[in-house]
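Here the complex is missing one protein chain, while the rest keep their positions.
Let's look at subunit A:
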């Protein structure tokens, strides 16, 4: 598959039934250009493997010294549910399928320490009230 002058090849293709996905090493050859965006690569793979693009996850792209060739990994899940189940949260977040809580670590610890001072159902009140500060 080519577009412009970029070629995508896959190596070490394996169908991983334990995790309900297909995994492969993705080689992108793009002489004279900068490395290709991950979204473009996902679309290409979707066409190659006839899978919906939202079940495809690519990561770990490293460009070889001198440019022209990039190597990364690709996973194609059977369904989006399996993807949500097995993929790590940061990769889901890249696709917008997961939002991590915005609270910082410091705030969480402070909240916990405030809750330590109070007993029973008052804990929730303490947490909510003091967090607004």
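Keep this in mind: contacts are C-beta pairs under 8 Å (C-beta built on N, C-alpha and C of every residue); 3 or more make two chains touch, one makes a residue touch a chain; residues count from 1.
Basically, contacts and distances are computed from a predicted model.
Asks: Name the chain not shown, per its UniProt record: "Proteasome subunit alpha type", "Integrator complex subunit 11", "Neuroguidin" or "Scarecrow-like protein 3"?
Replies: UniProt lists the chain that is not shown as "Neuroguidin".
Asks: For the chain left out of this view, which of A:62, A:89 or A:116 touches it?
Replies: That would be A:62, which touches the missing chain.
Asks: Pick from A:12, A:50 or A:100: which residue touches the chain that isn't shown?
Replies: Selected residue, touching the omitted chain: A:12.
Asks: Name, in rising order, the residues on subunit A that touch the hidden chain in the full complex.
Replies: 11-12, 23, 25, 60, 62, 64-66, 68-69, 73, 75
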